[in-house]
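Apart from one protein chain that is not included, each protein chain of the complex appears where it belongs.
Chain lettering (A, B and C) follows the sequence in which the chains are written, and residue indices restart at 1 in each chain.
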Amino acid sequence: MNIFERFMKLDRRWIYLFLLAVCLLAYYSDFTVPTIVEKETSAIYNFIDSLPPGEVIFVAIDYDPSNQAELHPMTYAIMEHAFRKKLRVVFTALSQNGPGMADQAIHDLADSLRVDKTYNGVEYKGRELVNGVDYCFLGYKPYYALVITAMGQDFRTPFPSDYYGTPLDSLPLMKKVHNYDDIAILVDVSGGNITDAWISYGQGKFDFPLALGLTGVMTAQYYPFLQSGQVMGIMGGLLGAAQYEDMTDNPGLAKDGMRVQLPAHLVIILFILMGNIGHFAGRKNRKKVQS
Amino acid sequence: MFSVLKMKKYLGVFYLIALVVIYSTIAAQVPVDATAVVHPPAPVTGLTASDTDSDHGHSITVNWKPSTDDGGGANSVIGYRIMRSNSPEGPFDTVGIVPLGSKTFENSSSIEAGTTGFIPDDTNFYFRVDALTADPAVFSSSEGTGPVHSYGQWFNKGLYPVLWAVIIFTVLTVMFVSAAKKGKELYVRPLAGIEAVDDAIGRATEMGRPILYVFGLGTASDIATIASFTILSRVAKRVAEYQTSLIVPCYDPIVMAVAQDVVKTAYMDAGRPNDYKEDAVHFITNAQFAYVGAVNGIMLRELPATNIYMGKFFAESLMLAETGVVSGSIQIAGTDEIAQIPFFVVACDYTLIGEELFAASAYLGREPLLLGSLKAQDYAKAAVLVLALFGILAVNFAGDLGMAWLANFKELFKVID
Amino acid sequence: MKRQLPLLFVFLFGTFMVVQNFVPHENSERAKDFLNDWTIIIGIFALALGIWSLISVSIDKINKRKPNWEYAFVTLVGLVAMIFFGFTSNVSSSWWTYFASLIVLLIALWLLVQGILGFGAGATRSKEKFFAGIGLGLVFTLIAIFDKSWEFHFYTPEGLENTMFKNFFSNIMVPLQSTMFALLAFFISSASYRAFRARNLLASLLLIAALIVMLRFTPGPWGDLISKTSTWVMNVPNLAAQRAIVIGIGLGMVATALKVILGIERGYMGKG
Partner (left out) sequence: MELGQFLWTSLAAFLTLSVFSFLYKDNPMYKFAEHLFVGVSAGYFVIILWHNGLVTNLYGRLADGHFYFLWLDSAKWWYIFPAILGIMMFTRFSRKWSWVSRWPVAFYIGIATGLAVPLEMANRVNRQLYSMMEPINWQSFFGSGWLDMGAGYSDIIIFVGTVSALIYFYFSKAHTGVFGSAAKLGIWTLMIGFGASFGFTVMARISLLINRIQFLDKNWKRNSFDFTNENFSPGYLVLFWLIILVFLIYAISEFLKYLKNKNASSVKSA
């Protein structure tokens, strides 16, 4: 068996081993993968970045733990950016298994905000996040379409109290926040069809700036809404999250992920090329034999 | 796309300028003095209320002409309040508030009595619309309208295109099926995936190894699964004739029950009822990945000669197909789940793409009745092609040719729920 | 009649549902909701059939000492434990009676099912096994009645909040689920290695499109060009392909459904 034939008939387990080794190596190493920032993502970043301190943004965390790998990085990137900019965040989790995850996210964020950091040359002092002042977690209610519509009247209609049981009226943050008119932008991070409800029942009826964070597979489906202007920006999968992290100069989960993604893709492409080289070289050899 | 986006950008600027202009005119007109009285705006006119069409009842649509002070005149209107009452004199209750510029409001409720805002059918209501100003105390009411009552319709007019499509398609199917019954010869082009099924069963017999038939995650209410039952019945019949063994692990209990029936009948038809084993078709579990794990285990332990995947598949498509490669089986797949077709195409020896799955039952049986419906499908496809071609020409050129009425040709096909 | 009646049912209910779709009236909505409930309820009853199939196949494996029969115990214990947890409330004081009764329940069910299956197969001592199972079942019932630290709840979903139920869910089901899913990372690589060979024109098209899209986020001088190309491929040729498949599938589905309603296709009844 010459080398080309070996290329063609590699045991799949070598591929697995090689892929795993590369993934682990990349996971534990420390390099950054440059990403090209796309317009769809920078639109979201620029909008949030230009908001004055004290403005309220709304983050809808609409995914299950099964989509955590792709979507959690977006939530972290956007919320940290907002908190560092002294914006305030209202968020919901309208997916059944989402609330626990959202709760964990806000705890993690509170931890990382206690530390002083410098992003894009600006120094941000560490501070303590206060529930009800800096953020408000509304929680989960079933029938997302109805919840989204009802929130157009007042957030208190579906959520009289927040996730932790405190009545909304007693939270300082919510004093002046009643419905979508009081928020600067709504970012929907979603792994399912709740996005459609935000577009048609939320944005369509109440007309607020809507940005989407979607799983990679869903992204292509929502480009038409970007073109029609119903959606002001889209972050697609881990790639979108990595772009956002690049812009905020705060490499996190997504950049970690991209560090594995790029070599993993390259490994797969390498094996495809090897198979093809083997195929063509083998064909040449066979032809020689025939002639 | 980019040019469109750019235009949008300019539109934004335009809106911004327009907003500034409007705002400054309002600011100029409204005295800065806070104690100044807001004059009641002109009331809305032309108020009509009627039952909402093509719905389940319990809904009334209110239409009006906006106040002359809405976006013009004194420009004092900020919105409209829709009021409803059981008698012309009142008292009126608020049923909705809409922003300025609105001309219509749908007052609707669910069909269950006792839910909030329930609107009983066949009950007279009277409506009034108030033009609201920034001062809650200052508004002007329109003339009342009514009585009006809601009622359910027996036909949804938004579904006309669907109705026609279903009727025409049914007629086509019945026509071709009865033509086929009369013994008219129908040509169908060969499908590689179908022809492979017979060879695959033969191969399994030679190797003395079983055949694995997988329905995927479909329930018995998925049409793909129902089509798959027919394919299974053909496969099982041949398996019985060749005296090979068959394994059908199931994800859905009803699918399991039906598949047991199908396989049993097939064995009886083949004249070998004693060869049928009750546990050939068995249930595994209702969880996607546990099911996949178990089927993968079956593949590596029983080493089936042939794996047939027909039905509805999700992420497990590639997991099954790749494990099947390891166990050295010939694999034939067919699914209507678009996202999974690429994986089957890549990993399986033969793949029935989308519609071919539904045609497979007809192909396998070569029964004229079922082949007749293929002909109907082809005619329907031809109709789609012709209509689409005509539609795209009409949309793009009818206006230029002075046939503006044709430009809206595509609206004939719009489905409104 | 045994065969004609079901066909009639399919025809009547099928036609009714087709017509119902065009009738928005509330009576038709209610009828649809009601019939939908039927399918749900039939599905739940059918699950009992499925579970019985799982149990009997597992026990058959054990009794006949088929390959890997030892593992069938794992399935059975997992199944019974999960159901037991799902019907009981949280344990307030001592855990040992809880787990002791689970073990008693397992043995009782084991004997009972062995007995029932034995009757069918005419095995020896199946009667003894059956009654021993019933006896142990009684013991279990007594523990359940007299042990006040935990109790059964069948009509209210307390069991869903049971600690053990939740732990089994989040530490057995969830990690297994995500790991099984994660195997796809490996399978997708071996599948693409094996299949993406430029053997002919079709395979080459498949290969090139896949490569372009896979390379879409590679940094470098070509990065922008490739990323634009991949967006275009995803939104133009891919859209065309998907649309055609959707229309084809739609017609295929409607045709199949019509054939079933009209009684032309009876594969689901074993008559092809």
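Throughout what follows, a residue touches a chain if its C-beta (ideal position, glycine included) is under 8 Å from a C-beta of that chain, and two chains touch if they have at least 3 such contacts.
Since this is a predicted model, take the numbers as computed values, not measurements.
Peer 1: Return the single residue from C:102, C:123, C:139 or C:213 that touches the missing chain.
Peer 2: Final answer for the missing-chain contact: C:213.
Peer 1: Please pick, from C:66, C:199 or C:243, the residue that touches the omitted chain in the full complex.
Peer 2: Looking across C:66, C:199 or C:243, the contact with the absent chain belongs to C:243.
Peer 1: Across the whole complex, list the residues on subunit A that are touched by the chain not included here.
Peer 2: Contacting residues on subunit A, toward the hidden partner: 13, 16, 23-24, 27, 68-70, 215-217, 220, 227, 237-239, 256-257, 260-261, 264-265, 268.
Peer 1: Identify the residues of subunit B touching the omitted chain, counting contacts across the whole complex.
Peer 2: With respect to the unshown chain, the touching residues of subunit B are 1-4, 159, 161-163, 165-166, 169, 186-189, 220-223, 226, 254, 257-258, 260-261, 284-287, 289-291, 293-294, 296-297, 300-301, 339, 341-343, 345-346, 353-356, 359, 374-375, 377-378, 380-381, 384-385, 387-389, 391-392, 394-396, 409-410, 413-415.
Peer 1: Pick out the residues on subunit C that sit against the missing chain.
Peer 2: Within subunit C, the residues touching the omitted chain are 2, 5-7, 9-18, 20-22, 34-51, 54, 68, 71-72, 74-83, 85-87, 154-155, 157, 159-160, 165, 167-169, 171-176, 178-186, 188, 192, 201-202, 205-214, 217, 225, 228-251, 253-254, 256-258, 260-261, 268-269.
The rule is simple: only the chains that are shown with their structure count from here on.
Peer 1: Quick check: how many Å separate the C-alpha centres of subunit B and subunit C?
Peer 2: Those two chain centres are 23 Å apart.
Peer 1: Rounded to the nearest whole Å, what is the centre-to-centre distance of subunit A and subunit B, using the mean of the C-alpha atoms as each centre?
Peer 2: 28
Peer 1: Name the residues of subunit B that each touch 2 or more other chains.
Peer 2: Answer for subunit B, listing residues that touch two or more other chains: there are none.
Peer 1: Which positions in subunit C are in touch with at least two other chains?
Peer 2: Each of 177, 181, 188, 190, 192, 194, 196 in subunit C touches at least two other chains.
Peer 1: Given the complex with subunit C, which residues does subunit B contribute to the contact?
Peer 2: 54-58, 111, 121, 152-156, 159, 162-163, 166, 169-170, 173-174, 177, 219-221, 223-224, 226-227, 229-234, 237, 250, 252-254, 256-258, 261-266, 269, 279, 282-290, 292-293, 301, 315, 318-319, 321-323, 325, 336, 338, 341, 343, 345-347, 353-355, 357-359, 361, 364-365, 367, 369-370, 373-374, 376-377, 380-381, 384
Peer 1: Note which residues of subunit C are touching subunit A in the complex, please.
Peer 2: Within the complex, subunit C contacts subunit A at residues 174, 177-178, 181, 185-186, 188-190, 192-194, 196-199, 207, 211, 214-215, 217-219, 223-224, 227, 234-235, 238.
Peer 1: Which residues of subunit C touch subunit B in their complex?
Peer 2: 18, 21-30, 39, 42-43, 46-51, 53-54, 56-57, 60, 67-68, 173, 176-177, 180-181, 183-184, 187-188, 190-192, 194-196, 206, 242, 245-249, 251-260, 262, 264-265, 267-272
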